[in-house]
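Okay, so here's the structure we're looking at.
For this depiction, one protein chain was excluded, whereas all remaining protein chains were kept in their positions.
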Amino acid sequence: MPPSFSDKDKRMTMEEAVSRFVRDGDVLYLGGFLHGEPYAAAHEIIRQGKRDLTLSTAAGTLLVDQLIGAGCVRRLITSYCWNPIPAPTHAFRRAVERGIPHPLELEEYSLLGLSLAYFAGALNLPFVATKTMLGSSYLEKQGFLGDRKLRVMDSPFGDGPVCLIAPLRHDVGIVQLQRSDPRGNGQAWGLLGPTKYGLQCCDRVIVCAEEIVEEDKIRTDPNRTLIPGFRCCAVVEEPWGAHPSYIQGYYDRDWRFAAEYERETRTEGGFKQFLKKWILKTKNRKEYLKLLGKDRLTALRGGRRVSSSVSYGLYEGFGEP
Amino acid sequence: MPPSFSDKDKRMTMEEAVSRFVRDGDVLYLGGFLHGEPYAAAHEIIRQGKRDLTLSTAAGTLLVDQLIGAGCVRRLITSYCWNPIPAPTHAFRRAVERGIPHPLELEEYSLLGLSLAYFAGALNLPFVATKTMLGSSYLEKQGFLGDRKLRVMDSPFGDGPVCLIAPLRHDVGIVQLQRSDPRGNGQAWGLLGPTKYGLQCCDRVIVCAEEIVEEDKIRTDPNRTLIPGFRCCAVVEEPWGAHPSYIQGYYDRDWRFAAEYERETRTEGGFKQFLKKWILKTKNRKEYLKLLGKDRLTALRGGRRVSSSVSYGLYEGFGEP
Amino acid sequence: MDGVASDRKPSDRERMVVAAGRLIRDGERVFVGTYWPIPAALFAKRSHTPRSVLLFEGGLVCSALPPRIPLIASDPTLLAASELAGDVFDTLGALLHGGRADVGMLSAHSVDRYGNINTTCIGPYESPNVRLAGSGGACDFGSLAPRLILMMEHDPRRFPHRIDFITTPGHLGGGETRLQAGLPPRRGPDQVVTTLGLFGFDPESREMVLEGVYPGVTVEEVRREIQWSLRVSPYLVEIPEPTEEELRILREEVDPYGMFLRDRRISSTP
Partner (left out) sequence: MDGVASDRKPSDRERMVVAAGRLIRDGERVFVGTYWPIPAALFAKRSHTPRSVLLFEGGLVCSALPPRIPLIASDPTLLAASELAGDVFDTLGALLHGGRADVGMLSAHSVDRYGNINTTCIGPYESPNVRLAGSGGACDFGSLAPRLILMMEHDPRRFPHRIDFITTPGHLGGGETRLQAGLPPRRGPDQVVTTLGLFGFDPESREMVLEGVYPGVTVEEVRREIQWSLRVSPYLVEIPEPTEEELRILREEVDPYGMFLRDRRISSTP
């Protein structure tokens, strides 16, 4: 049983969070679904040279590409890996096609299939049965999970062949979201993907937030909380931590960056230069943002569109009518 | 494939909604989990004398008791039926113990088991596997669902015996929640129980809301929407529609009412008097509330505790940086 | 608020609530069932487990104190104390079935010698003499909680030779039978706290064993309340009376209106 961290202020730097809680060989879950990808955390993982990770994420983009190209990843669990502009993620391709910088083992699902595997892992269900993926090559091409991934059987309830999906489990998970309190009660809004269930599969959760707010503010709207604070081991305040992905209400996706990345990383040498410039030579997120420049950030801020507030009520005593 | 109702104003009276969309013999899902129980709708079902319903709900309370005592229910799918004060729900007991007003067939699960059956029904999954309920009598006492409810098998992934839960499906579902737009994009906050999944199992959904608001207001905070409007067939504006249950932020549970109900309905005659006074002799919710009295309602209003608002951002063009 | 003075002698129920509360350790994540677990968990939180987190089956995670005592596990007052409000899968799903909670607390109607709980029916299921509430989340607590504490008021009918329906699995037939049924290892009821004393379970046979009694309660008195031939621990202890401070917390802070302790919740004007 993992320990309870419920009552502690768990704020720390990204450097400390990654150094303490991400270990070589871990099964590492990265939250987000094109929205809310934890780039700042991934860059710190690259800086610290973590190795032999099994990466699990709903959909890989530049983020996964960078971790692969930097040599951190030995195995990848995902539904997808591509640059959304759309174009290839070249480091991913080099790894799969040519074993550069080293071979990559794959375990793939459809997005719904993977989300169900996360759901099963979150609840520790023995498996979930589905009709998706039947007839596809996913049933034949099982990778390093072997027979602990999918099985086809005849439904005992008479629905014909069904696909059984086994639970996934993660050692550590990282999410970048809008706000959190110092204990890790993280809140997210906008498109949520399968992030809640992916995180719930994790023994340790690192919450990276655009803003740290008081616990009382979290309690004004507890329906937005993705995962309870006691499931969290570290809280990192990291504004712009999802760039070039986006955080709903905070900043837009940096489309130009994705297009530049695609061109610059077509060769191994180009990728190494990118890596050096944006990740290895920047000590932390602050330096990365400085390199990016204020104007670029300003251009990515959208307009404000504010939610109507609601009342949760206050029920204090047992008065007479 | 049920038709799309996406673009219509579906507001109508409770009388019309129940008369058009709840049919004798239906499998009827009632939303809520002690919070947000749709009393106004249930009372209208009693007034219209609907018969032979199969009632499905996460936890039965006075609401289910009244529908049973009034003779509307032939079969009940639930995890629980009791008066939360706590005390027996006497009409439920009379039906089960003595077949009054007529026998009641039961199909019971644990709350998590039932929630998983709703989840499977919502997604139309062939089944879900779990470790809960193993060793309990729920495995032996399968009722009218027969072998379309639960099965125990050895997990092909090597987890020993597991319990397979088949999906549940509902003809029509009713939910009482905080607010909705005229198309049925209903929003709820507070404790959510398994209501989202229970509703998603329904072919027709009746949304009863404390308030009807503009569609634009719903769009300021789309993360609160429980189920999309196109899944909804009728929208009823029904303030205090959950009394004596509660709606978070609108009114408290009427504990005194539950205690009075318990005493008054111990006998069949007492139940009939209650039924006459509160349901049959009131033509609609307005008359019920009048009978209850303004002072009693006022006493149930809690204080206000307002959520901090958040921005979803506005992303309009593709400007140069 | 009459009679909250801490010099009044503790009632049986107060002893039970305090004894159950003392079993909770600080920082634990506690699944709180409806009825007696509510004052017990809140008592613990106000006395010695300020960092415990209270979990409720309908989807709430609370590490703060609610403005008033909740009357059920789905009371609207809890939202002011919640850092997470979600659905059944957030709590019973990811925390209980997912194995991320520490302990569950349940009120039980009747229990057999292996801690199997019946809250469904007396007599045959299909045509019972007395029909009871059913499970709610109780069966889930019993199936899955790593540690399980039951709370019960005494009455010989509540401790029968055999129960007619296993609503919540305890140790089933004792020994390894629970494991054989496929339930997760190292779980099942650990303690039963009643209005007379405290019971544990034999680590081999999994049979209920009397381990403690309140001051002035005799083993014979307990045996009279239990239909089977009760085993008594060789290390039977006297459970210390609630301290003055414990009583003060319970009466003045946890349940000042006497909703649970003086049955005010079931009078018509609470």
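As written, the chains take the letters A, B and C, and residue 1 is the first residue of each chain.
The definition used in the following text is that a contact is a pair of C-beta atoms (placed from the backbone, for glycine too) under 8 Å apart; a residue touches a chain by one contact, two chains touch by 3 or more.
From a predicted model like this one, the values you see are computed outputs, not experimental measurements.
A.B. asks: Would you list the chains present here that the left-out chain is in contact with?
C.D. replies: A, B
A.B. asks: Which one touches the absent chain: A:108, A:181 or A:238?
C.D. replies: A:108
A.B. asks: Would you indicate which residue among A:25, A:49 or A:161 is in contact with the undisplayed chain?
C.D. replies: A:161
A.B. asks: Of A:196, A:243 or A:285, which one is in contact with the hidden chain?
C.D. replies: The single option touching the absent chain is A:196.
A.B. asks: Among A:23, A:51, A:131 or A:151, which residue is in touch with the absent chain?
C.D. replies: Of all options in A:23, A:51, A:131 or A:151, contact with the hidden chain holds for A:131.
A.B. asks: Using the touch rule from the top, list residues of subunit B that touch the missing partner.
C.D. replies: Listed in rising order, the touching residues are 1-2, 4, 6-7, 122-125, 181, 183, 185, 197, 200, 215, 218-219, 222-223, 225, 227-231, 312-318, 320-321.
A.B. asks: What is the set of subunit A residues that contact the non-displayed chain in the whole complex?
C.D. replies: Counting only subunit A, the missing chain is touched by 33-35, 58-59, 78-82, 84-88, 92-93, 96-97, 108-113, 115, 119, 130-138, 141, 152, 159-163, 189-197, 246, 248, 252-253, 255-256, 259-260, 262-263, 302, 305.
Assume only the chains that are shown with their structure count from here on.
A.B. asks: Measuring between Cα centroids, what's the chain most distant from subunit A?
C.D. replies: Most remote chain from subunit A, centroid-wise, comes out as C.
A.B. asks: Which chain lies at the heart of the structure, taking centres as C-alpha averages?
C.D. replies: Per-chain C-alpha centroids compared to the overall one single out B.
A.B. asks: When I count C-beta pairs in contact, which pair ends up with more: A-C or B-C?
C.D. replies: B-C is joined by more C-beta pairs in contact.
A.B. asks: In whole angstrom, how far does the Cα centroid of subunit A sit from the Cα centroid of subunit C?
C.D. replies: 39
A.B. asks: What's the distance between the Cα centroids of subunit B and subunit C, rounded to whole Å?
C.D. replies: 28
A.B. asks: On subunit C, where are the residues touching two or more other chains?
C.D. replies: As it turns out, subunit C has residues touching two or more other chains at 60, 75-76, 79-80, 85-86, 89, 93, 97, 269-270.
A.B. asks: Considering subunit B alone, which of its residues make contact with at least two other chains?
C.D. replies: Each of 130-131, 159, 162, 189-190, 192, 248, 252, 255-256, 302, 305 in subunit B touches at least two other chains.
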